[in-house]
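Note that this complex is displayed minus one protein chain, with the remaining chains in position.
Chain lettering (A, B and C) follows the sequence in which the chains are written, and residue indices restart at 1 in each chain.
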């Protein structure tokens, strides 16, 4: 693991997500750019001192020297955005599979390099756009693909949060600090942090690419350089239209990712905060509330559910589904077998590149007077 | 009453809304452009034959001949859009107050003429943007005005419906028929029918005018000329940003008008289909669910509530609040008194003009390549 | 109308409910036992002075002297419980149809007399157990009768309110005052006021009679004589079991009547505060959310709905459905025709008697040590 030491948020999430299914064990780490901090974090995780490294370079190069079976099987990168590319590149170059937090890199150019590297090395690369790990998101994707709602006409995807409604970066809030800093976060603020999740979710469920955007980004909190709010019109393949809006200044909102998709004959609605329900709508008929574990769902949904109906699974289980599927593919690679086809689905480096392009084009459009910008 | 004969929808709503509070009595009508149909409708309503007219012109001119106290006190216009202007103009010219369904006219020019006429005559003109009649909408407006959520930053107003997802105008569905016909509906389809409600609601609650729009209108159903779906970015006074989307092809949606407003310190959320609840959000604190009749609400909310908490009031009661307030003003005018200040609030001809301009600019923007169009 | 003068609650509800459909007109009244108050209330309603009476006796006897067509067609009784029997009896004895608020009388003996009188006179008697007037309640009844959920096994009906959680009767709250007074309310407190609604709703929807009760009534507020809370086990015809609990001390609850019914193959759930939704459950499958006006509902539901889907109807419309159906029967009687079979359904004097017996047996059981008391 690279990053994720004391005080970090997403590192702990990755560790839990990896542990839940008892398929993955944390064996080493470079948990901080500060070697002493890294060492202390290693102790927290009961790691032997010789597997706790002072830098990711050291970790990757030293681990490589260990015999197969003993050395780490893959690298998890859970650092701020500007420190994704370095360790990812080095890991790939040294033969390690990679799990990387999103957005995949700092900018489009870095992302293109990683795409190429993954292609050349044939290594496995998972990007933790974790929201596609929820069973009901997979159910939605299957239903759209099956034509259950007909040809998609309209998509509304939202991601309101309120935690940056005040100038939290002026406090000692570690998460806020780097997210509003263009040198660490990249060209997008809310866009990079959560807008890419929304974009990824919309494309994942509909199976359609966004082709054009028209955006209005705002930095509401005084002195903030990056956007903390975004309203975007979408045009998608096949003539579908859409709206994507996300915000970090939507006071009182927690982590309100949600999506509605309407096709010619039906509609779907899913809310991340109640992830075990998928509302299915029909023309001139009542809505059905599909629930995880209830009735005849798709194999994809069932394969990503751990407990029976009414026992709610949440964010960590959804996240763990990314890890489980990644692990299933890594294990198959190690064993020379074919992975269970129901457990090969996770976001890839190409999804990462796509997200970077999306952010770039949205930011570009928002600054200009042209109505539409092609992706 | 002009229009609203057998087979009409909104006419019946107007009659109920007028009757609920037992302050208004239907005394005459020209219920159809077909005199025979008008006569039959008059029988349905137990009207004497001599007060049922074959045309609105006849009604207005004949009623004017009756002595005060005996003749109608005002005219309700509940016809399709293209027949709003004629009767409204004639009524005003002949000294009658007017209740008119929205949108106020067929185009901006007609609306301007009515605004001028109302100004000149001093007559009372109510436009049934009925959704502002709900007590919790009034509560929201008061709270924003009081600064309870701080300066408004973001508004998301939605109006999804699904009833026109198929080509219902090819059946004998009377409501669908005229709404998709540019000769009867005007330049906006969904925009005129429901988009103006959304625009009116957003401006009413926030107290802010929309200053610029960027729109993407679509006619999804083949062969349909007018928009049946709209996605619009908004800029509002004071730097607020927003999204307005409405649709008649959002399969499975009923009448899903809803609005969320976020300010610097709080947020508000209201859904028309559960109108007795107003969710109030705060920064880093839990949401409060205000409910009609519960606790210390504003005078404006309480004055528009008829029954105690937990006895749900609905669409007809909200609509009736427009009529009640209009009636309160008409009665005060007749009696030479001052109306109760809590019962003077209803949408006016100016709101109607504003709606027409909004539709015009949205349609114009949607056809062009300029990003923003000023209102 | 008997009762319902200034300061009353349910009288205003009756007047609105009667007015909504423009089929019934208030023509006279004895609005208070105080003639002066009655007179003032009559002015509020724009009634001619000679039709405002000082007592119900005067009203019934004087109206009887007026010619048919001019005199009132029926009497509405909206007084506190102990003043139901007198006017109801006198009205029936003098040939007037009756609408009476619930509970029908002060005790079982009075109720039996009214049942007999209605039988002998053949007059029409409606009891405003208004909650059976909601379209989705009618839908539920039809579905159970159709066998859509199989043989009924379990019923849970609840009616929590919180408005009497403090000693409101010590303030000048008119509604609280008589409800907690055994001399005016009868032997049941919460039981008579809301428990009978719950009992009526459960029997109406399931079509099954309650056969045995086991009850635990409590007066939580110090000094209160009548129950303000009740927990009751039910046994019903056909082996169904159930729970009925109601309360006036459930702090923070508004008017939370709700019911769940489970049969051998399905389940139903309805909440009065969101009355336009009926949740239908199936074994090992997802729930369907039926909504007023959406899709293929029963004729009974549709006949009691006034506006299209998504335009919420509420308490007053449900109440009005009782009046409309009663009026439909009265009109048919006057005209010598057969009423529309979809508009003959309203609670009767027999339902009233049943409610009185239910209260009596529940109170009796609660005081004793026997587990079950037969109805």
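The definition used in the following text is that contacts are C-beta pairs under 8 Å (C-beta built on N, C-alpha and C of every residue); 3 or more make two chains touch, one makes a residue touch a chain.
Everything quoted here is computed from the prediction, not taken from an experiment.
Enquirer: Quick one: say which of B:116, B:173, B:289 or B:367 touches the chain that got left out.
Expert: If we include the chain that is not displayed, B:289 is the one touching it.
Enquirer: Please identify which residue in A:101, A:216, A:269 or A:313 touches the non-displayed chain.
Expert: Considering the complete complex, A:313 is the one touching the chain left out.
Enquirer: In the full complex, which of C:3, C:87, C:263 or C:347 touches the chain missing from this view?
Expert: In the full complex, the listed residue that touches the missing chain is C:263.
Enquirer: Decide which residue listed in C:1, C:123 or C:250 touches the omitted chain of the complex.
Expert: Residue touching the absent chain, from the options given: C:250.
Enquirer: Where does chain C touch the missing chain, residue by residue?
Expert: Contacting residues on chain C, toward the hidden partner: 149, 153-154, 156, 158, 160, 162-163, 165-166, 214, 216, 218, 220, 229, 231, 233, 235, 241-243, 245, 247, 249-253, 260, 262-267, 281-285, 287, 368-372.
Enquirer: Residue by residue, what part of chain A touches the chain that was omitted?
Expert: Spelled out for chain A, the touching residues are 9, 12-13, 15-16, 19-22, 26, 45, 161, 163, 253-256, 272-276, 291, 293-294, 306-317.
Enquirer: For chain B, which residues touch the unseen chain?
Expert: Touch set of chain B with respect to the missing chain: 284-291, 294-296.
Criterion: only the chains that are shown with their structure count from here on.
Enquirer: What's the farthest chain from chain C if centres are computed as the mean of the Cα atoms?
Expert: Centre of mass proxy via C-alpha means gives A as farthest from chain C.
Enquirer: With chain centres taken as the means of their Cα atoms, state the distance from chain A to chain B in Å.
Expert: Distance between chain centres, rounded to whole Å: 43 Å.
Enquirer: Indicate the residues of chain A shared as contacts by at least two other chains.
Expert: Counting only residues that touch two or more other chains, chain A contributes 284-285, 287.
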